[in-house]
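Left out: one protein chain. Kept in place: all the others.
As written, the chains take the letters A and B, and residue 1 is the first residue of each chain.
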Amino acid sequence: MSDKKKSLTVFKTDRHEDIAAIIASAIIVAIVLIYMAFVVPSVNLNAQQDGKLTEVFVAEGATVKKGDKLYSLEVVKKKWKDNVMEEKHVIQEFTAKANGKVLKIAGKIGDKVKKDKGLIIQLSHQRGTLP
Amino acid sequence: MKILLALDDNPRSLAEALRLARERGATLNALFVIDSTWEMFTGHDWLSGCNSRIGFLEYMHTTEEETAAATAIAFKKEVEGIPGELLTVTGDVAEEIRREAEKGYDLLVMSSPFTRGLEMMRDTVARVTKKLPCDIFLVKAEPKK
Partner (left out) sequence: MEDKNIFGKLLAIVPGLAIMVGTLFVLRVYVEPWMSQVTLFGYKGWLVKVMSLNYIVMSILLGMFYRNVLFGGKIPGWAEDGFRTTRLFIKIGVIMLGSLYTFDKLLKVGGVAITLIVAFVFGTAIFILWLGKRLNADRSVSSVMAAACGVCGVSASVATAPGVRAKPVDLALCIATILGFGIASMFVSPYIGKLLNMSDYQFGAWVGTGILNSGQVLATCLAFNPIFAPGTAVAYGEIWNVVRVISIPFVVFFITAWYWKNEAAVERVSLSSIIASKFPIFVIGFVGMTALSSLHILGAEGSETLRVIREVMAWVFGVGLVGLGAYIDVREIKAAGGTPLKIGLIAGLLKYLLALIIILAFIPKEGAF
C-alpha cells in the first residue's frame, strides 16, 4: 500500500491536501487581518476607480468615524440595463471603513486619478479595526 | 548474446524475440514495466477532492498488477527452453527500459508503436532510443481492430 500511495501529492492523501488547503487559507486570511488591524499604522487610500476628484470632505488631522465620507470622485459608471451597457457620469462618495485620523491629504480637487494609482488620503486607523 | 524484450500487449514482438533467441541461442530477458506515471497524467485534476484520485490511482495500480501477472503467465508458457528471466519493475516505462538496456544487453526488442501503460500516448521509441547503448529491433505492432 505504501508503494501505491507514495508521492500522490505533497501530502499523504488528497483528503490531507483538502484539509491543508482549508488550514492554509485560514492562516493566510488571519495573517492579513492581524497585519491590517494591528501592524499597519496607516493606509494609503488610492482611487478605487478611474475618475476625477470632485470633493474632499475631511481636513488633515481630523478624526473620522467608520462610515464618514472621505472624498468623492466623478466616475463613469458602466451598468448593464435591459441588456444594454449604460454609461453614466456619476459622483461617487467613498467612506472610511474604520475609525481613525486623517494624516495627509494628497489629492487635489480636479485631479484626474487612475484606479489603484495616485494617493488621495493617508489615514491612520484605530488599533484592532480593519481599514 | 543477450536480448532484452520490452513487453507490451503486442504478441508479434514476443514471437520475434523468441525466434531470435532460438536462432542465435541467446539469453532472453523480458521486462514488464508497471506504469507509475498515472499520477502525473492526472496531475491537472486539481478539483478531484478527497479520495477520488487516490481510489483511482489504486485501481490503476491493481489493473497494472493484474496485467503484469497475466503477461508473466503468457510469457513463461512461450519461453520454455530459452534461458532468461522475466523482470517486473515499476516506474516510467521508457526510462525503465533504457535503464535495463544499459545492463549489458546486445539487442533490445520492442514493438512500434509501443503500448505499455500510458506509453500509447507517447513516442516511446524516440524516448528509449535516445542514448540507447545497444542495438534495437522494432517490431511493427498489429493494427488494433
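To be clear about the criterion, contacts are C-beta pairs under 8 Å (C-beta built on N, C-alpha and C of every residue); 3 or more make two chains touch, one makes a residue touch a chain.
These numbers were taken from a predicted model, which means no experiment stands behind them.
Enquirer: Which listed residue (B:E85, B:D123 or B:E142) would be found touching the missing chain in the intact complex?
Expert: Considering all chains, including the one not shown, the answer is B:D123.
Enquirer: Write the list of chain A residues that the hidden chain touches.
Expert: Interface with the chain not displayed, on the chain A side: 2, 6-7, 9-11, 15, 17-22, 24-26, 28-29, 32-33, 35-37, 43, 45, 48, 79-81, 83-85, 94-95, 97-98, 130-131.
Enquirer: Even though one chain is hidden, which residues of chain B still touch it in the full complex?
Expert: Given the touch definition above, chain B has residues 35, 38, 40-53, 55-56, 58-60, 63-64, 92, 115, 117-118, 120-123 touching the missing chain.
Keep in mind that, in the parts below, only the chains that are shown with their structure count from here on.
Enquirer: Quick one: chain A and chain B, Cα centre-to-centre, how many Å?
Expert: 57
Enquirer: Write out the stretch or stretches of chain A touching chain B in their complex.
Expert: Touch residues, chain A against chain B: 3-5, 7-8, 13-15, 18.
Enquirer: Which part of chain B faces chain A closely enough to touch in the complex?
Expert: Where chain B meets chain A, its residues are 39, 48-54, 57-58, 61, 90.
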